[in-house]
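Omission of a single protein chain aside, the complex is shown with its protein chains in their original locations.
A, B and C are the chain letters, set down in written order, and residue numbers restart from 1 in every chain.
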Amino acid sequence: MLVILQSGANQEVVDHVVERIERLGLRAHISQGEFRTIIGAIGEENAAFYDQIRTIEGVENVVSIMKPYKLASRDFQPHDSQVKVGNVTIGAGAFASIAGPCAVEDKQSCMEIARAVKASGANMLRGGAFKPRTSPYSFQGLGEEGLKILRDCADEFDLPFVTEITDPRNVELVSKYADMLQVGARNMQNFVLLSEIGKIRMPVLLKRGASNTVKDWLMSAEYILSEGNSNVVLCERGSQGFENEMRFTLDVGAVALAKRDSHLPVIVDPSHAAGRRDLVMSLALAGIAVGADGLIVEVHNCPDKAKCDGPQALTPKMYEKLMQQVKALVEIIKQNQVLQETD
Amino acid sequence: MLVILQSGANQEVVDHVVERIERLGLRAHISQGEFRTIIGAIGEENAAFYDQIRTIEGVENVVSIMKPYKLASRDFQPHDSQVKVGNVTIGAGAFASIAGPCAVEDKQSCMEIARAVKASGANMLRGGAFKPRTSPYSFQGLGEEGLKILRDCADEFDLPFVTEITDPRNVELVSKYADMLQVGARNMQNFVLLSEIGKIRMPVLLKRGASNTVKDWLMSAEYILSEGNSNVVLCERGSQGFENEMRFTLDVGAVALAKRDSHLPVIVDPSHAAGRRDLVMSLALAGIAVGADGLIVEVHNCPDKAKCDGPQALTPKMYEKLMQQVKALVEIIKQNQVLQETD
Amino acid sequence: MLVILQSGANQEVVDHVVERIERLGLRAHISQGEFRTIIGAIGEENAAFYDQIRTIEGVENVVSIMKPYKLASRDFQPHDSQVKVGNVTIGAGAFASIAGPCAVEDKQSCMEIARAVKASGANMLRGGAFKPRTSPYSFQGLGEEGLKILRDCADEFDLPFVTEITDPRNVELVSKYADMLQVGARNMQNFVLLSEIGKIRMPVLLKRGASNTVKDWLMSAEYILSEGNSNVVLCERGSQGFENEMRFTLDVGAVALAKRDSHLPVIVDPSHAAGRRDLVMSLALAGIAVGADGLIVEVHNCPDKAKCDGPQALTPKMYEKLMQQVKALVEIIKQNQVLQETD
Partner (left out) sequence: MLVILQSGANQEVVDHVVERIERLGLRAHISQGEFRTIIGAIGEENAAFYDQIRTIEGVENVVSIMKPYKLASRDFQPHDSQVKVGNVTIGAGAFASIAGPCAVEDKQSCMEIARAVKASGANMLRGGAFKPRTSPYSFQGLGEEGLKILRDCADEFDLPFVTEITDPRNVELVSKYADMLQVGARNMQNFVLLSEIGKIRMPVLLKRGASNTVKDWLMSAEYILSEGNSNVVLCERGSQGFENEMRFTLDVGAVALAKRDSHLPVIVDPSHAAGRRDLVMSLALAGIAVGADGLIVEVHNCPDKAKCDGPQALTPKMYEKLMQQVKALVEIIKQNQVLQETD
């Protein structure tokens, strides 16, 4: 932690800051510049220290040097993590192709969709049973009934499934059926939910919130990790932007940054980012090229009757085409990474 | 709902759209333009209809005309609402001056702060017992112990208090002590929490999320209102911006817009917006001038020892000065509004 | 400048950095921490140094301590500046009420508008002759003819006028007629234009770009100041946001920040921020309360026939009401500031 004093700060300020630093159990190191005095605080920092020092009269700014997350960082674990979901592995070269409807509506359509995406090469199923909807008047999902349908479809086609959880009271219920729990973008900083999920060992898909930095995202992962659950996969689904012809701005830079700073696998959700199906394929390919460890894509056998997010769902036929390109691209990216590492 | 067809859409598309509109129980009204065909869908809409129609092949865009919220809108209730919190009234000319520490740390400091803000003219107390912190390693609040301290301080100085709730399982516990529940910005779209709070009759302070539109905000209010709890006060605390010398961008336009479209009271939180105390006073005054029905301000008797958000807390002395200006400004704004209405 | 080395950086890196610092004419001061080494670079920095050091292998980050602008900063001049435009003074307690049409359309309507705003208390006129329009097919202004009309109206009602300049080749032409030159938000980083305007002594109104920080804004002011023209007034007109019911987000925090870090006067343009007249009054009052030294407001005698930005123009009658409130508010804010300073 570097404490930058205001220009003209006198000895009294310096002494005060040094005393406070020492009271926090850190060592102070004074550096008198021509224009400013800077005091380094050496030792194990925490976030509260930062605020307390920054608040002292005469302090201009405090610069934190250490990253606020630990377990999520590459400092803690340098090599890529892998997360296992049923018989599927995600990360460190293993690619997840997750697909399915936004919300489960009935068993028949869910089966049809599961069959189709499996045929095209998906290795995991997605589907919502508890839907967080912006409007209280919109379809909120089938609840436990939806979970049962998903379980049946998953078993039928040997595809582990991921489904969203929105309520800390439902962890047990959802875990009974699902193979992986999804924390949605709007709940990325629902710390109560994160802690609860941290207490079990079920794999978690943690979406990035629409206006959260990569640091915020990794701090939310840290909530889960620090409770003992290390099975966290990150998912980028677009940040809030000013462009109103797409729903969100898919932030491929955030994927690159998260993969650089963290060992956790990162996948991409092009469907929610685009909000419109005609851009899903392009965004999916961009996600793979930037280095994502998987894709989660909405597919519906009859999008214009979907109860939720129809405009962004691919038809099974479109998904098939997407998967052809995905396979080719994953192959080439993997070869290049090998090339790069052995270089 | 207006359905705009792609240029060159043929009769088949028109027939398909009309059929779907009618199947949704609406009436279709075709308007053939020189370049485009537009089909009006007349009747009671809902959000799902919108998506389903927009998804049809040959449809370029769908424009919704009706607002998606009802109970929160001025169409539903044209005059300003008032919300009562203990002996304090908020809205329709009644101004709330809420102040207190970010988090309750111990009884003595909380009492001191409460005494000070009361003396300066505050009519409500704020304080956190359950703190949603970005880092799992930061101070998370005293929990029930903090609620007890707040209750004691509130009683001692006859100041009703508001405190944040983050867990739907805590509604009963927190309601036992508090006079008003706060839903923080990060939980604005925690729909599970909103629904739970809607089921009781306790007043609610609903903060705007950092990247949520006014429409989103009113939809979240609608969650609470539609469950039967009409005691909702909105709170603007800044939106996510690109300026890194302030924590958030206080969006006075959002206050003006919310007050135009909704009858609910709106207050302003200049402390979290600024994230630094030297700008709190200016932002507070801007909030009043734009028409806010109250202020919620962080005050700490010893900010440089605060366990949470010290840099943005005012000292009691600074708060006293702020309140002198607040009183003068509230008076002048109120006079002007009367002037305007009787004009 | 503080150079933070990567954890594990060896002596070779330290030596390399020190050598580079010294070659730049600065003195190096090494501070060995438990986890990191930090090297202070003491002396006269410039922006290029920063990038060159940050680029060295083994450097984690470089923290600049000095502000990149000089003449615009309060370090250079601690007290508020005043800028004189004809017989009007702006800043340090002197308030500018600037009003007029978006674009000048013809002499008669411009005269009518000037008469009306003067009667309501405006002390300056605004109007566009060269309009930067998003579409090449929109009305681009009357050019020199418009300048002549503005000059006549200004003289008739003894109101100095401000008008936008968009082309460095027009500095002489526009200066022949106008009392103050406006640099629009889209040209805030048109450095060629800024330099050209810096070479004359005409007052300049410099709008903040829609996605520029306060630091960027002051750097653009520095371009003008460093050429020798010290008559710069800043103008906040809203930043790019995600809310689509307003055109821009009026950033009152940016006004507060600019006034804290710079001595230059700052005024507010509520018309362009709102983009709709029903919110102009509220935003104007917020601007005054946050401490602005003036307002620039669009007024049109017949907004629904305006060739440009009609929806945000106030009618003369609305402007009259606004000015009643402005006067009362300016008075109270001024009293409070005096109170505060003598405290």
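To be clear about the criterion, a contact is a pair of C-beta atoms (placed from the backbone, for glycine too) under 8 Å apart; a residue touches a chain by one contact, two chains touch by 3 or more.
As the structure is a prediction and not an experimental result, all values here were calculated from the model.
In the complete complex, the residue from C:Gln52, C:Gln77 or C:Ser175 that touches the missing chain is C:Gln52. Contact with the undisplayed chain is limited, among A:Lys70, A:Lys215 or A:Lys305, to A:Lys215. Of the options B:Gln240, B:Ser262, B:Ser282 or B:Gln312, the residue whose C-beta touches the omitted chain is B:Gln240.
Touch with the chain omitted from the figure is made, among A:Ala72, A:Leu283 or A:Val297, by A:Leu283. In the full complex, subunit A touches the hidden chain at residues 211, 213-215, 238-239, 241-246, 249-257, 260, 273-274, 278-279, 282-283, 285-291, 321, 324-325, 328-329, 332-333, 335-336, 339-340, 343. Of the residues in subunit C, those that touch the hidden partner chain are 20, 46-48, 51-57, 68-69, 132-139, 166-169, 186-187, 189-192, 195, 210-211, 216, 219, 222-223, 226-227, 240, 303-311, 313. Although one chain is not shown, part of subunit B still touches it, namely residues 2, 4, 7, 29, 31, 33-36, 38, 40, 42-43, 60, 63, 65-66, 75, 240-242, 244.
By definition in this document, only the chains that are shown with their structure count from here on.
Spacing of subunit A relative to subunit B, judged by their CA centroids, is 26 angstrom.
Taking each chain's centre as the mean of its C-alpha atoms, subunit B lies 30 Å from subunit C.
Residues of subunit C in contact with at least two other chains: 241-242, 244.
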